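All protein chains of the complex are present and in place, except for one that has been dropped.
Chain nomenclature is as follows: A and B, assigned in order of appearance, with residue numbering initiated at 1 for each chain independently.
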Amino acid sequence: MVSLTINGKLVQAKEDEMLLAVIQRMGIDVPATCHHKAVEPFGACRLCTVEITRPEWDGWTKHVTSCLYPVEEGLVVSTHTPQVIELRKTILDLQLARSPKARYIQDLAAQYGIMRTSFEEVPDGNDCILCALCTRVCDEMGFRAISTVNRGHGKEVAPPLHEAPPDCVGCLACAQICPTNFIKYTDNGDIRTIWDKTFEMLKCEQTGQPTITRAFAEYLTKHRGIPENYFKLGDLKHRHETAATMGRVALWERQEKV
Amino acid sequence: MSITTPQQLEKLHRECRAKRERDKKRVIVCCGTGCLANGAAEIVEAFHKTLKERKIEGFSVEAVKETGCHGFCEQGPLVVIEPHGTFYTHVKPKDVANIIDKSIADNQVIETLLYTDPVTNTKIERYPDVPFFSHQQRIALRNLGKIAANDIREYIAVGGYQALAKVLTSMKPDQIIQEMTDSGLRGRGGAGFLTGKKWRTCASIKDEPRYVICNGDEGDPGAFMDRSIMEGDPHSVLEGMMICAFAVGSNQGYIYVREEYPLAVIHLQKAINDCEREGLLGDNILGTGFSFRIRIARGAGAFVCGESSALMKSVAGEIGEPRAKYVRSVVKGLFDKPTVLNNVETFANVPIIIVKGADWYKSIGVPTSTGTKAFSLVGKVKNTGLIEIPMGMTLREIIYDIGGGIINDRPFKAVQTGGPSGGCLPESKLDLPVDFDTLTKAGSMMGSGGMIVMDDRTCIVDLAKYFLNFLVSESCGKCVPCREGLYQLHRIVTRITEGKATEADLAKAEKLSDAIVLGSLCGLGQSGANPFLSTIKYFRDEYLTHIREKRCPAGVCKALIRYEINDKCTGCVACVPACAYDSITGEKKKLHVIHQDKCTKCGACYAVCTYDAIDVI
Partner (left out) sequence: MTHDFSRLPELIDRHPRSPESLIMILQEIQREYRYLPCEALMQTAYALGVPLSRVFSAATFYNVFSLNPKGEKVIRVCVGTACHIRGAALIQDQLENLLHIKAGETSEDMKYTLEVVACVGACAMAPVVTVNEKYHGSVNPSRVKKLLKDK
């Protein structure tokens, strides 16, 4: 265990924890738009920046992103200094310039007193805030079907060659993790369409309800050892039981708890 | 032939040196970047062809050496006749026959090809007497212009690989690291981190394998020092890397070369191949049990890949997005293993420090910035080229004594150092000594060595816009402060150059810059606001003139200037076809007129007019 000070309060933390986990555990509200429990921290939005110092630094301070900075014995952390607050305001202001209609950003910005962007709105701006949660969770799921393409200001999330991604199985992890609901998909019961790719839905044998795409089911059977007949029933209790037996928890279940 | 023991290396060194001393008479053709672009290859060809025809006694085609950059690019193509050191400038292929007949066969000097000192107006015969060279101290560039770039035997003849033999046979890794630390050598890539300290940290990490990477990305536009070293003295880089590898315990090295330098890749690969053939790279080097291999990794056009974590990702075949450096790359670098990353110029200094000792190196320069630094002196200066000077020389000495002052003797306005991440220093700072800390304190930085000189016809606001545009297009796009912040900062500065900004915009830009500096993930972003911050520091008035008066004092910002023909016009009609937009009308011998509604301010007419008849208002 490690002892450190956050906003004047002495706290204990596990040795390999990042600052952000400890901060959130203390109930302190530090925004972190590119952060999610399901994926490794990324350090892209910079909103979780905090000021750190140590007694032996004689007042010298440093600014780090708390999502990626590991706890240290004796560290002194301040999450809401005037400088840090100014930084968060500017970042949210900048994000609003790119995604003025994204409700998620509007709400966050309002919390920091920013009702509309003070910058020029970016031409071709849209609701994608480039948090890359979708591409990272797709990597985590094992498909790596989509990625960030281009560089700099033209960066965007896209399937390869801007066509239906060959590695996508329609699991919807990307759409579910997207904080601004930018990733759209359609489900008409028989067919699911996402990223311009269509998927046949499997149906529960009892209720006829669509459960999962055939492609995803085949992947799980082939690569994760989940038996084929698991997918014949869509019953929630059944899924929990089987999942517990298999020792695995599918993402959508983890989402419900998180 | 394979060099398998230090004794064999020593023997080869004596043989090569003796041969070099025997074949004293040589023709050196500078094949540095500038001279090559100006036709050096044709000159070499002319020498080969003419010598075959002429058959001079005691002088064969082998005595024509293609070397690396001499540095005096403004005067190229350059040819030097050794051993006298006769220095010929602006050589053309048609001069070659004359050079062979007079200077090689007959030891005569061809007056018309000599350099004329603009101050004394006299011709100078030998290049060491040329002020451009006599003010310099070439250490990292020691072999450029002296040895054939592609010949390992020439490198060995002048003492190459002696340092390697010394460390492998008589020094322990600890001692080598101590020597580097004592020398005070600081990274020449821009950050100026103590080289010895970096090596020591890497060597102390208990993880394997360890890697040595040479950063040959040289992304700063206007800088070509590393290119010249990689092309003109590739072995010095290899030797430096080998010594580092032995000191930190590495067996695998990489040289990351920028995509835009294909010749550097060719020369480095040849050097590596020659070393492998001779046994200087590979297993059991010089029979000491030390093994080391070097691979070349090519950049693919991304300035951000000059940043260490992005570079390592690129070497690993990924996109060059930097990572937050809370764990330094010397601890977890390439493939998450301990890695030493040093710049080309840094490695080029290593062999000579080992041979001549830390005390010698420390005695040059200033205590906190020992040794010398190579600079590419470019822009509105008379003598543009590649130079190397001891740390502590002042900007004034560099720009005026070596650089020869401003072209056309126009007023000096500013000198930019450190590339896009650096800053501009005005006339009042000309007497500052050039060293890492002084430049940083003044609001600029050493950077990799690009030194751009500007006159009164350079608009500082336009320059800030230019650098910001560069950084916006080179940003990797991962983090918000850099991707969005630099974009918006560029938009504000652009509006200033268009006369569409207010003073409130200036305050906004300053506040935005703070966020960019504080919040960015990597060095590109963290220094990304410098083009604005360093220029507003010393040239605030120029910004205010653009904003308040909507005027560009330097006559550059298109939206704020007009080109007009005055009464000096003789009606020579030269400007009419020069205009690509058909905006000038005029008959022969009659006053011409520029139609403002069609004029795009491209400046082509201004460039061709020889009567000073076009004003920029």
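Basically, a contact is a pair of C-beta atoms (placed from the backbone, for glycine too) under 8 Å apart; a residue touches a chain by one contact, two chains touch by 3 or more.
None of these values were measured; they are calculated from a predicted model.
Remark: the absent chain touches shown chains A, B in the intact complex.
Of the listed positions B:L430, B:L544, B:C602 or B:V616, the one in contact with the omitted chain in the full complex is B:C602. Touching the chain that is not shown, out of B:A37, B:A507 or B:I617: B:A37 (per the contact rule at the top).
From the set B:Y88, B:Y261, B:F292 or B:Y487, the residue in touch with the chain omitted from the display is B:Y261, counting the whole complex. Per the touch definition above, the residue from A:I146, A:I194, A:I212 or A:I226 contacting the chain not shown is A:I146. Residues of subunit B that touch the chain left out of view are 33-34, 36-38, 73-74, 76, 218-224, 227, 259-261, 297-303, 314-320, 376, 378-380, 384-386, 416, 419, 450, 452, 454, 458, 463, 466-467, 470, 474, 476, 578, 580-581, 600, 602-604, 607-608. Subunit A residues in contact with the hidden partner, per the touch definition given at the top, are 135, 143-151, 158-161, 165-167.
Note that in this section only the chains that are shown with their structure count from here on.
Mean C-alpha positions place subunit A and subunit B at a centre distance of 43 Å.
Contact residues on subunit A toward subunit B in their complex (touch as defined above): 43-46, 49, 63-65, 68-70, 83, 86-87, 90-91, 94-95, 97-98, 118-120, 122, 130, 132, 148, 150-155. On the side of subunit B, the complex with subunit A involves touching residues 302, 304, 319, 323-324, 326, 472-481, 483-485, 487-488, 491, 508, 511-512, 514-515, 518-521.
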